[in-house]
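Note that this complex is displayed minus one protein chain, with the remaining chains in position.
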Amino acid sequence: MEAFFEALLGGLVLGLIYVAIAVGLTIIFGTLRLVNFAHGAFYAIGAYVGLVIAQRIGVGWAFIAAPIAVALFAVLLDRLVLRQFYDKEPTAQLLVTFGIALVVEETLRLIFGATTQQYQMPDALQGSVSLGFFTYPAYRLLFAGGVILMLALVWLFIERTNYGLIVRAGIRDRVMVQLLGGNIRQASTIVFALGAAIAGLVGAAATPIYSIDPATGFAFLVPSFVVVVVGGLGSFWGAVLGGLLIGELQSLTNLAYAPASNVVIYLCMALVLLLRPQGLLGESEVIRQ
Amino acid sequence: MTTSTAADAAPAVSARPSLLWRDVRFTVLCALGIALFPFVLHPLGGYSTLATQIAIVSIASIGFNLLLGYAGTLSYGHAMFYGGGAYIAAILMLRAMPQHPNLWLAVGGATLGTLVMAVLVGAVTVRLYGIYFALLTLAFAQMVYFIVEQAKDWTNGDDGLQALPNALLPIGPWNLDLTTHLPAFPLGPFGDLSDLRMWYVFAGICLLLVLLLFRMLTRSQFGEVLGAIRENEQRSSLIGFNAPGYRLAAFAISGALTGFSGALRGLFDGTVPVDSLSIDRSGSFVIYTIVGGVQTLFGPVAGTAVIMWLENVLSAKTPAWRLIEGLIFVGVIVFLPRGLATVLRQQRDKNPRALFVRSLRPSTEEPDPLLKAAGEGHRGGVMSIIETFKLGKLFGHFAAVRDVDFRVDPGELRAVIGPNGAGKTTFFNLLSGTIAPSDGTINYKGRDVSRLTGTARVHQGIAKAFQTASIYPDQTVRQNCRLAALAKVQGAFALQVFRRSSRLQDVDALAERAMARLELTGVADVRAGDLSHGDKKRLDIAIALATQPQILLLDEPVAGMSKDEARKTEGLIRRLATEMTVLVIEHDMEMVMGISDSITVLHQGTVLATGTPEQIRNNPRVQEAYLGGHSQAELAG
Partner (left out) sequence: MSAPAESPAAVATRLRVDKINTYYGDSHVLRDISLHIGAGETVALLGRNGVGKTTTLKSIVGWQKPRTGSITLDGEELVGRDMMTIARKGVSLVPEERRIFTNLTVAENLKIAQVTARKPGWTLDHVYEKFPRLRERLTHKGDEISGGEKQMLAIARALLQDVKVLLLDEPTEGLAPLIVREVENVIQEIKAAGITTLLVEQNLYSALAVADRCYIIDQGEVKFEGTPEEVRENEDIRRRYLHV
């Protein structure tokens, strides 16, 4: 029983990481029509920046520096390389972002080495919390709460601010936004930076739980793509639903029959692509190129 | 036929010796290159082991290139074939023949196994396109990876299979041990012949054979059609090629070649690591092929050689070797768009200045026997050639077409007109099979074809020309027409991987006729993308014509043309209508009134009136529809 609840909460934590990455992926796709295979790099850069700052200065600063650093990197990447690929076919985007992911991963490996690293949370946050009949690490709960809060803020931004209004309208009809004088390009850049920052922040925050090595970014990215496919490309709630679903599926399968835990998520992805390619909450326009 | 056309410039006998010479020359040069390669590599810091590995992996890259470069499809899961082949070969060696390891059986079994795997996976994946296809192949590859990793009893899990027995290659009475070295023969700075083992000779021969096979394949009829589908799938389907079938075949061949390569590698290395199934492995094929140059025969080989050599050399000198590899890859994608453009099917014409080349041949007045045979059931035929009953199409809640009862007799030239939102193009798409009806039926020559695909309908005799000319911009005009004729002659699918389409005389003849009918013979050898707008539109019609249709659907054939071009095209269409049934959607009323035998007016998705031009002119309801629902009287008052 205890193991079950642990797995459930573990699935939630894992799922929330997927949600954070997937939300970034999906809103970037919605506004920019860009398939970003380099999104895992944002996670990884955030994690390493967080690591360095946490070890040198302090954990609190890490959570501020990481998203800012990643956002800056994202904007630079956009200006220098990705801009030319917005109108190209998704497979071209997949290829170039895959290449960028590779370059980033290797650069991180050169700088930080291949070993897995971690930093410790301050003592106050270590230790476990009692949840009735079992205990659970305090930081993980805090992490989960923090990610939920962050997602709520993102949701508020998209749903309740003027900028978010332009973003949402742009996801549906870029041209009409421009015909109304809206600056879709600026909104798109902001969305890109935001999506990256989310991944970076989560990267920094998740390191005490999952550790970081240069391959971690990509390791989280691939299941996040599964999430995006399952939830539906372009759908915020799809990313949320998909992320939690995949996270729990992975965690619970690991408990029930460990060898299948990775296979099952790809099976899920394959089934969705075959039976309902637009995903659970997505729209059926993007299937044919 | 004795009248002169280009088909008479027979390539048949006199050209064959030169083709044969080119093949021999190619084979010899390749063999030489492969033979010299390890020695060239030697001073550059490579060893025979590396040379052998490069030769083996190149085979997989060539296989991958068939899919990416020639079929235009990106797979992110080819590691499942590479690693799959390796594991199957290794497991066969360890379990099926531990006492008598036989290379043929191991490799043969692996190749067969991966072929079956590729057919099964392909059958399921080829329905999807682009990024969804790539992601689905990734998903399958990941599943295979994790299953293999977990099936420890068979595969040793994370440790991979190791210490494979030495494979013997039975040839005739001998059992060749491929690990034996070649006899000693010093070659100065290039090492010694004995550096090489028999493995390299074997791998080199395999590579040579694969190169020859691939060369033949890409020039074959199969390869020609595959290329056409890559260049313009929409057009290819609507001249009668079974696009998903071709992509499946390409996927299967590609997978089998990759599996073959993986098997060789596993047996050569003596170990099969679980990474051979990883995403990184899948990614490596992408990198080798893109860096080397897609759509070329040697590109994948060059790319594999360069990258693997770099890895080998640089990994000893600097830990940044993978970074350099990544930078090269990104650099190629960003700075060499032309190379990528053809892979990734960008069809935008790069040349905005069209070449205004006019056709020089006067058109013949006599009806063409070939076309005449196709246009059976002339005027006065009893049965309608196309008849629809209560035809309807819903898009969501919107009824683009509803309750359409439509009839046209063989040999008629019927114009379909109507004000905004009439549903004309949707109606045509229903007739051509591009979309399926929501209600009602379509009868063609008395048979219900409502459920028939567009591709099948072309073979029945229903051909369409598009509103925006859908052609093969990188091929010549002649080749455009030949492709359509080929579809007619060979059928929807033909696995002719050995023979060329040029042996089919009918194809050339049909293509020449089609070009002549649309007065394009003068530009037969011009690249289609460089044609003027008017010529492109006429080419689109010629393509449809080359499929020997009995009914031709023309969607706005003169749109965007100048007055002169429009009138000329009008004349050509009128002549075509003497041979077959022609349906035309047009907004140019002068043309419509001028050439139509009869006119159908659609309004808000349904038939408003059908009649002769005179009748339509005098029909007040038609005028009202065009004026937005008001009568002439209302207007005046």
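When the chains are written out, they are named A and B in that same order, and each has its own residue count from 1.
Just so we're on the same page, a contact is a pair of C-beta atoms (placed from the backbone, for glycine too) under 8 Å apart; a residue touches a chain by one contact, two chains touch by 3 or more.
None of these values were measured; they are calculated from a predicted model.
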item	value
Per the touch definition above, residue among A:129, A:156 or A:176 touching the missing chain	A:176
Selected residue (touches chain absent from view) among B:116, B:297, B:456 or B:559	B:559
Touch with the omitted chain, as defined above, among B:331, B:421 or B:491	B:421
Residues of chain A (touch criterion as defined above) contacting the omitted chain	162, 165-166, 168-169, 171-173, 175-184
For chain B, residues in touch with the removed chain	349, 352, 354, 417, 419-421, 468, 532-533, 536, 556, 559-563, 587-589, 592-593, 601, 616-617, 622-623, 626-630, 634-636
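Just so we're on the same page, only the chains that are shown with their structure count from here on.
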item	value
Contacting residues of chain B [partner chain A, same complex]	74, 76, 124, 127-132, 134-136, 138-140, 142-143, 146-147, 150, 279, 283, 286, 290, 319-320, 322-323, 325-327, 329-330, 333-334, 340, 344-346
Chain A residues touching chain B - in the complex, by the definition given at the top	35, 81, 84, 88-92, 94-96, 98-100, 102-103, 105-107, 109-110, 218, 222, 225-226, 229, 259-260, 262-263, 266-267, 269-270, 273-274, 277, 287-289
